[in-house]
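Left out: one protein chain. Kept in place: all the others.
After this line comes subunit A, so read on.
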Amino acid sequence: MSTDNNRLYESMGDKVLRYVTLLMAILVVILMIWIGWQMFSSSQESIQHFGWAFITSRVWDPVHHIFGALPFIYGTIVTSVVALIIAAPIGISVAIFLNEMAPSTIRKVVAFLVELLAAIPSVVYGLWGIFVLAPVLRQSVEPWLTKWFGFIPWFKGAPVGFDMFGGGIILAIMILPTITSISREVMAAVPTAHREAALALGATKWEMIRLSVLSYSKSGILGSIMLGLGRALGETMAVTMVIGNMPKISSSLFSSAYSMAAVIANEFTEATYSLYLSSCIEIGLILFGITLLLNIFARLLVWSVARGPKGGHLV
């Protein structure tokens, strides 16, 4: 009798744990859908009031109840692209260095330092940006670029330091660890036999890297760049602190601007009427939509490489 009770109790316990974990797993999916739904439903007022003009209008004027998101979208995209141009080649180089070149002691130390870069809070990057990076840019880097490359519209104008260029550089530092760690992950998935095959055919190390490693992992590397881009687009504090926070559109990188995340950070709690709040949330919705699509696509790319082609059932 008592063993029967025991068994009953055990099988009850089995079911409870199973269903609790199942419930939590489903909860994660619901959480994701709920986040999207919240953003969508809360921005309805602004969507209905402005329609598509919200995305194309340059005017952001809370006093007169007029809201357009274009300057913020522009600032976000330009800073993120600058960040990618700087961080992608360097980040992938670091991944190659760590995976293919470095002896194991150096690899451990450098990998740890790169992870440290990812561990530093964004607000500290912002602080450093305000008091160290921006003055350096204003006094030396930007005047130098204007002097030699001023014929390109990007590098025209009076240097202020708090501008899209500074925002892009800060972002580049912040997304580099993302690009490096995920590129490393996909490069590590390249079978050693491919490397040996290239070397056996007389390839130099660089040729081996190019022919075996890079060509095998290129879609995963692309995925890592897109994940870096996703991080750059949504990064808030550091950009808010160095971009200058002026909603304008300029072809010069040395011009103050504003980003989507920054305007939300600055104005969300100050939005005094519902259309204003709804407009802030709609900017959030756009940001959410872009990063969501980017992440879905990038994850599919990384999964397809790092987990083998179909099914991915190898454990």
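We adopt the following convention: a contact is a pair of C-beta atoms (placed from the backbone, for glycine too) under 8 Å apart; a residue touches a chain by one contact, two chains touch by 3 or more; residues count from 1.
Quick note on the criterion: contacts and distances are computed from a predicted model.
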- Item | Protein name as given in UniProt for the chain not displayed, "Phosphate transport system permease protein PstA", "NADH-quinone oxidoreductase subunit H", "C4-dicarboxylate ABC transporter" or "Pyruvate dehydrogenase E1 component subunit alpha" | "Phosphate transport system permease protein PstA"
- Task: Check the options A:10, A:61 or A:196 and report the residue that touches the missing chain.
- Result: A:10
- Which of A:69, A:243, A:261 or A:305 sits in contact with the chain that's absent? A:261
- Query: Which positions on subunit A touch the chain that was left off?
  - Reply: 10-11, 13-14, 16-18, 20-22, 24-29, 31-32, 34-35, 38-39, 42, 89-91, 93-94, 96-98, 101, 110, 112-117, 119-128, 130-132, 173, 176, 180, 204-207, 209, 227, 230-231, 233-237, 241, 261, 264-265, 268-269, 280-281, 284, 287-288, 291-292, 294-296, 298-299, 303, 311, 313, 315
